[in-house]
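Yeah, one chain of the complex is gone here, protein chain that is, but the others are all in their spots.
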Amino acid sequence: MPEEFQPRIVAFFCNWCTYLAADLAGTSRIKYAPNAEVVRVMCSGRIDVQFVLKAFAQGADGVLIGGCHPGDCHYQEGNYKALRRYRLLQRLIRQMGIEEERLRLEWISAAEGDRVRVVINEMVEALQRLGPLHKNGQAQERLMEVA
Amino acid sequence: MASATATAARQRRIIIDPITRLEGHGKIDIILDEEGRVERAYFQVPELRGFEKFAQGRPAESMPQITSRICGVCPTAHHMASTKALDRLYQVEPPPAARKIRELVYSTFMVEDHTLHFYFLGGPDFIVGPEAPAAQRNVLGVIAKVGIETGQKVIAMRRKLRELISLAAGKTVHPVFGLPGGVAKPLTAEDAAQFRHVAAEAVEFAQFTRGVFEKVVLKDQEYMDLIRSDLFTHRTYYMGMVDGQNRLNFYDGDLRVVAPDGHEWARFDAADYAEYIAEHAEPWSYMKFCHLKALGWQGFKEGAESGVYGVAPLARLNAADGIATPQAQEAYLHFFGVLGKPAHHTLANHWARVIELLYAAERMKELADDPDIIDPEVRNLPTATPREGVGVVEAPRGTLFHHYQSDGRGLITKCNLIVATQHNAARISMAIDQAARGLVSATHVNEGLLNMVEMAFRAYDPCLGCATHSLPGSMPLLVRVCDDRGNVLTSLRRDADGGIHRD
Amino acid sequence: MKPKVAFYWCASCGGCEEAILDLAEDILNVVSAVDIVFWPVALDFKEKDVEAMADGAIEVALVNGAIRSAHQLQMAQLVRRKSRILVAFGACAQLGGIPGLANLTTTGEILHEVYGDGTRPQLEFQHDGQALNLPKLFESVYPLDRMIPVDYYVPGCPPSPRIVADALRVLLSDPLPDPGSVLAPDRALCDECPRKDSHDPELKIDRYYRVQERVLDTGTCILAQGVPCLGPATRAGCGARCISGNMPCTGCFGPSGRVRDYGGKALCSLASIISGNDAGAIDPILDGLADPVGTFYRYSLPSSFLQRKQGE
Partner (left out) sequence: MPDRNPVRIGVYTCHCGTNIAATVDVKALAEFAAALPGVVVSREYKYMCSDPGQDLIRHDIRDHDLNRIVVASCSPHLHEHTFRTALKVGGLNPYYFHMVNIREQASWVHENKAQATRKAKDLVRAAVCRVALHEPLERGRVAIHPDVLVLGGGIAGIHAALTLANAGKHVYLVEKEPTIGGHMAKFDKTFPTLDCAACILTPKMSAVRSHPNITLLTYSEVTKVDGYVGNYKITVLRHPRYIDEDLCAGCLECLEACVYKQAKVPDEFNMGLGKRKPIYIPFPQAVPQVPVIDPETCIQFKSGKCKKTCIEACGERHAINLQAEATTQEIEVGTVILATGFRAFDAARAPGYGYGRYPNVYAALEVERMVNASGPTAGEVILRDGRRPQAVGIIHCVGSRDENTNRWCSRVCCMYSLKLAHLIKEHTGAEVFNFYIDIRTPGKGFEEFYQKLLTERVHFIRGRVAEVTDWVFDPSEDGKLVIRVEDTLAGFVRRIPVDMVVLATGLEPRADAPEVRRLFNISCASEGFFLERHPKLAPVNTFTDGVFLAGCCQGPKDIPDTVAQAGAAAAEALALIDAGYVETEPNTARVIEEICCGCKTCNSMCPYHAISFVGEIHKSRINEVLCKGCGTCVAACPSGAIRQNLFEDDQIYAEIEGILTHA
């Protein structure tokens, strides 16, 4: 039987809440899918929309943004900026033919280790339903036509 | 290279190719029969950009700026047609000042664009003359003929006119002032003063240009015969925009169609264009061919039964009963006095263009002098739910339609654009086919013939940029005579400046 | 001996050619300063003349327009080979330009839109044994530097006369700027905006207006008036032409040097400055940005990270 599609997820986690939650998941030995790889930033407010687009262009099937709960931002308001960008970015990627399930923003506090498991597993399932973002290496194909 | 004699018996074909490898413009393909006589000449447009497709989903208000990118030569025409379509889409009328500012800018643009064509593109053919050596048949040759100071005069005039467009519309190439229900900003008293100043010069300049034309063309019997010759005559319908008194208008009014015998065949509002005009596609060209819907597509035929019609200066004058400004009206009467009405002579387009140049300059002056022009009220904010709108203007090269449908938020759901060269496409094809049949054969291909074909073509100043919503501009051509293996027997090139060379 | 210069156009609207003609009287100075060896739209030299030249014989080639067909690619490669310095001239060559919005769709969709199910143009049409051909179009529009190496960029749709004049001067003098640089100030438009001092440092947007929804004051920062103006994200050098026309900047000069994806950055910025801390408050404000792709990538979709619409 063909091997199940393993989506690649780039996860941008803020240093103070979601990254710590992921650490807590570790110390609690919670098991979850190995498809998400974390880029640590100090605050979800640091996440430039360019980074998300870069990840999609570079081959990510999904992008996860993790920040502190509203009102809990270690830097007071960074997560609100992240939310505003995310809401607009969702509209953009829809126009660009990228399903909205491929981009997810979650507030996960330092205490919610298990939430990391739930979110990543959910996302992996959703992406396995959707299949790869770059259907049969679309990008390469496009270069073929001009070669 | 294979020798001509070796392959003389073979079936031949001639490709007149506007160096697609360079510009990807129009292309003419002439098929010869066994005897080397022209069997069929095809006029092909090899490109398509799909503005109509990617317009979908864009906010309506961005269309004037997006569609102006169809053509950098006549962006103002697209910008204006689009803006007028938005007025209808949002069901909002611009305040009087805004309407006048639009027409003022538009008239300025018409003066500038007609000047460009007369001196830079069409000019070489008749000012320097069809028989002049190719090396001289270009803008430099024109300047040599009319004098260097005239050349500078032309350049300076264009600059002043284009600066005025920037003044009122932000930019000259791709203006940004059109909004549903008005324009982006009012004109100040200083702005208006500048317009008045330049407008006065423009009228003078137009008269000067008319003088040049009458001197070098009307007084040249050979040239007049050429104009009148059947080679360049097609008896078709004509369409153009007219005001309430059926007088020529570029910015606003009804569309009027006259039959080959000159009688009014139809008069309609832009919104109803689809009831009068249909588009026909051929498998060998990306360009669609317009025809009169009621008469249907009869193929590339002239006459009252065929739906083929023309637009552009000659057609406009044919479709109008007169011109609203005195000097241009006088020139109008002279024109038909000489050629009779309607005039079916393709090459008369150049003359008609000069008359329009004069009208545009006079109209520009009228509007610049109008005290309302500096009224600060230039916006009516739309309140109605956007639905559908058709905008039309007379572009330098002919009638230009923009037709949009949108959803309730004003996002475009359907966009249809009909540009001048599409209206003329059938007539252009016929002109080429006719010229080719009359002049070309396998053994008889030379510059003269080529330029004749050229002139039939160039008289329309066809803008294939617009035609394909892709690429602009003038029409460089390549003529190659090849055998059926594609070996080049003879090859002639003709470039945008009119120079023709045998390789 | 005067340096050889070539002008060439790919998929463009001709506006860039007009931009050069708009040098008006100055064009004569240019013509006298250089030896124009190739300018299809204006002068009488042919492809074969170019082919005949030694590689690198042309000092500077200014190429405008994007690449969307094999022909254009061929020619761009030829000019590249013959030129020492190749400049992507104008927004289409630099970023893909407005025709690059075609990357939101496919050639198939375009053909269907224009011809429906009726007669369609054929790449090859037979007239008793004679084939008439139409060139194949690529599925996507490409900025010049995705196809050939580009040394410099002249931004704008079209480039402003000042930028064109400066660029020609710089390219013909020593020392040359760093390879790859954009020949315009590496600062955003606000720097030269006449309205830059018209608003206070608290730039907060409570509502985005679409341009037809609001009568704009002619003296105040357009963004501060709630109409999305991309000036802050867009390279300076145009002289704020649209602003002086009392319309917002739409970004034709592209990004400044440290930005990789123009639209992404602009979006990120315009979303950051709105009020509202929950979806309920944020979304209505964002409705004023009716068309994110068309707003933020109007000139730069083919040069963006994603390049075109994904999936099929």
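Lettered A, B and C in written order, each chain numbered from 1.
The criterion applied here is as follows: a residue touches a chain if its C-beta (ideal position, glycine included) is under 8 Å from a C-beta of that chain, and two chains touch if they have at least 3 such contacts.
Worth saying up front: this structure is predicted, and the values here are computed from it rather than measured.
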item	value
Contact set of the excluded chain (shown chains only)	A, C
Among C:G15, C:P121, C:P143 or C:G231, the residue in touch with the chain that has been omitted	C:G231
Touching residues on subunit C - with respect to the absent chain	186-191, 196-197, 199-204, 223, 231-233, 236, 255-260, 265-266, 268-270, 272-273
Footprint left on subunit A by the chain that the document does not show	6, 8, 10, 16-17, 19-20, 22-23, 25-27, 29-32, 34, 37-43, 45-51, 54-55, 58-60, 71-72, 74-78, 81, 85, 109-112, 117
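Throughout what follows, only the chains that are shown with their structure count from here on.
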item	value
Rounded Å distance between subunit A and subunit C, as computed from the means of their C-alpha atoms	32
Centre-to-centre distance between subunit B and subunit A (centres being mean Cα positions), rounded to whole Å	53
Interface hub residues of subunit A, defined as touching at least two other chains	95
Sequence positions of subunit C contacting 2 or more other chains	104, 291, 293
Subunit C - residues contacting subunit A, complex	67, 70, 73, 104, 138-140, 142, 147, 259-261, 263-265, 267-268, 270-272, 274, 276-279, 282-283, 286, 289, 291-293, 296, 304-312
Touch list for subunit C against partner subunit B, complex	8-9, 11-19, 22, 24-25, 40-44, 46-48, 68-69, 71-72, 74-75, 97-99, 101-102, 104-105, 107, 109-111, 113-115, 118-122, 125, 127-130, 132, 134-135, 137, 157-158, 210-216, 218, 241-242, 244-247, 250, 290-291, 293-295, 298
Partner subunit C, residues of subunit B touching it in the complex	11, 13, 19-24, 29, 31, 40, 42, 44, 46-54, 57-59, 61-62, 65-66, 69-73, 75, 86, 90, 135, 138-139, 152, 155-156, 158-159, 162, 166, 169-177, 179-181, 184-185, 280-286, 288, 379, 381-382, 409-411, 465, 470-474, 476, 484, 493, 495-497, 499, 501, 503
